[in-house]
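My structure is below; once you've seen it, I'll send some questions.
The complex appears here without one of its protein chains, the remainder shown in place.
Chain naming follows the written order as A and B, and within any one chain the residues start at number 1.
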Amino acid sequence: MPAYRLVEIAEHIRAVLRGDPDHLIHSAGGLEDVTDQGLTYAEDERKLRQALQSPAAAIIVHPNHAPPNGNLKAFLLHPNPRLAFAQALSLFNPMPKPALGVHPTAVIGAGVSLGDEVSIQPYAVIGDGAKIGHRVNIYPYVYVGDGAVVGDDCTLYPHAVVMPFVALGDRVALHPGAVVGGDGYAYVQHEGIHHKIPQIGTVVVEEDVEIGSNATIDRAMTAETRIGKGTKIDNLAQIAHNVKVGSHCLIVSQVGIAGSSVLEDYVVLAGQVGVKDHVRIGQGAVVGAQGGVTKNLAPNTVYWGTPAISHRELLHILSHFHRLPQLAERIQALEKKLGM
Amino acid sequence: MPAYRLVEIAEHIRAVLRGDPDHLIHSAGGLEDVTDQGLTYAEDERKLRQALQSPAAAIIVHPNHAPPNGNLKAFLLHPNPRLAFAQALSLFNPMPKPALGVHPTAVIGAGVSLGDEVSIQPYAVIGDGAKIGHRVNIYPYVYVGDGAVVGDDCTLYPHAVVMPFVALGDRVALHPGAVVGGDGYAYVQHEGIHHKIPQIGTVVVEEDVEIGSNATIDRAMTAETRIGKGTKIDNLAQIAHNVKVGSHCLIVSQVGIAGSSVLEDYVVLAGQVGVKDHVRIGQGAVVGAQGGVTKNLAPNTVYWGTPAISHRELLHILSHFHRLPQLAERIQALEKKLGM
Partner (left out) sequence: MPAYRLVEIAEHIRAVLRGDPDHLIHSAGGLEDVTDQGLTYAEDERKLRQALQSPAAAIIVHPNHAPPNGNLKAFLLHPNPRLAFAQALSLFNPMPKPALGVHPTAVIGAGVSLGDEVSIQPYAVIGDGAKIGHRVNIYPYVYVGDGAVVGDDCTLYPHAVVMPFVALGDRVALHPGAVVGGDGYAYVQHEGIHHKIPQIGTVVVEEDVEIGSNATIDRAMTAETRIGKGTKIDNLAQIAHNVKVGSHCLIVSQVGIAGSSVLEDYVVLAGQVGVKDHVRIGQGAVVGAQGGVTKNLAPNTVYWGTPAISHRELLHILSHFHRLPQLAERIQALEKKLGM
């Protein structure tokens, strides 16, 4: 593992250093696991108190929260400690850099266009006419179908699947087992049989999107399913055909979004949320974990429950729900008093 | 992309054409994405009004809904417009036809039987004694275990897994990453340890079944897990060991069905539904999204909620649930009035 002088870290994360610039930092850790040779961060004063109790050698902290001089620990002053910590983590990232070039076992189709400095690892399969951007990193067993487009600086982890004609923007990451462009789920019943509706559309994934392990994004029936730029999708999420996800949304693990629904920008769906087909979720709306969205949601509002309603309102209702037996007793007492 | 004369499309979908037979149609699309060179469909009069406003060049419509002559658009009259549209989509499907034959990198075990006109793509692995039907299309990284049977006209998309001795009927599709025949989840606790119960049964998937991306169907403890003919299973669904799913069921994304439960024919489970072990769901029953089935369900009834009850009844209850704070206030007012 590499070690860095505090001044090097301060420069890397653009922080003001208060401490010995030559002090060596060997690792970075959270409040629970940082060591006495390590760097941590504190987002607020409560976290700072914990950090000061921790063995950490250095703490990234907001200038307003920095303790007075004389502390034995070093401080890196930064207006966004968590962002700075993320940048510091990249210094200590042990992930191996993949070998550049095309492994001899990779199967590259006819008319494939490969960018510069790509890494195509063992047993990757790239279909005819696919276009792979610069500095793309393709792990083993990645399947890129015919005519698919993979933008610059993408990372496709083992077993990721990009079905034919799907387009990924720049800096997209597909985590292991993610499937982009499988068929949408669409049938028409006729004389007791479910007849498949061919899914002839595609998926467009805009730049800076991440798609989690074993998540699935279905191709459109016609036209496209679209994931907006900067949106982050967690493991095992399901995005159905013709869904439009806006930019900078957060879609947490095991969320399911049914066909043709629309998420405007900056929507947050917590874990295991389900969204009905053909609904629209307004910009900045948040749905709490396991919520079930059954109709359009207003922007910049927090929802919870199934059917999802205002989070504040649901908490109020739940406080009564949890006292239902007492409410029933009170009704009974009233009835008794009135001889009913 | 191919283009078709209207008369060709009418013949293909067996519709009555009202319009210029030689007019060229370049694409097919839904109401939101159809172009002025494209074909769309309208299932009812409301959709027809939308279709008439769309740029579509031609519309598939029920004969009873067809507008009077003189319209600038062409009409294809068909008693089931959605079914006819599905058939038309197949004309415009851009999906590449896989190369026939066995790719030299495919590993074919001893005693494997291969049907005619199969496509076994790079890096497929077919285990000893497996039987692959005619016109089967096996994509890269598909694993077919020893002794497994794959019927005629099946499509196994990339990374699909068919574990040993599993049997797939004709025209089955496994979408990317689908796993059929992994071990059921079965342990017996003894002296604080969970001992595994070997899962020595199998899975039988009948004809015309589709299994979605990254869905999982477990093998039985003994005997078989069975998926009935014509049933369609969406992405990321989980079917546990010894479950019996009837024919023509619809199992939507992220549904989970626990061990040994039985779905009769034509059951519909909407997204994220959970089904307890050892229950029976009657023919034609429908469970709304996120419902939790805790006991046997009657046929031809719509259920919702956890625990799942009659959908109609739950809606009635929920209307009161959402007014619980007001109910509590009314009780308080009564108590006050009575000096309680």
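As a working rule, contacts are C-beta pairs under 8 Å (C-beta built on N, C-alpha and C of every residue); 3 or more make two chains touch, one makes a residue touch a chain.
Because the structure is predicted, anything quoted here is derived from the model rather than measured.
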| item | value |
| --- | --- |
| Residue among A:I25, A:L236, A:L269 or A:L297 that touches the chain left out of view | A:L236 |
| Of B:P198, B:P299 or B:P325, the one touching the omitted chain in the full complex | B:P198 |
| Sole residue of A:A3, A:L100, A:A298 or A:L324 that reaches the chain not shown, by the stated touch rule | A:L324 |
| Sole contact to the chain not displayed, among B:Y41, B:F75, B:F92 or B:Y123 | B:Y123 |
| Where the unshown chain meets chain B, residue by residue | 105, 107, 123, 125, 127-128, 141, 143, 145-147, 159, 161, 163-165, 177, 179, 182-183, 185, 187-188, 190, 192-198, 200, 214, 216, 218, 221-223, 236, 238, 240, 242, 254, 256, 258, 272, 274, 276, 290, 292, 306-307, 309, 316-317, 320-321, 323-324, 327, 330-331, 333-334, 337-338 |
| Absent-chain interface as seen on chain A, which is shown | 27-30, 32-34, 80, 82-83, 85-86, 89-90, 92-96, 105, 121-123, 139-141, 157-159, 173, 175-177, 208, 210, 212-214, 230, 232, 234-236, 248, 250, 252-254, 271-272, 289-290, 318, 321-322, 324-325, 327-328, 331, 334-335, 338, 340 |
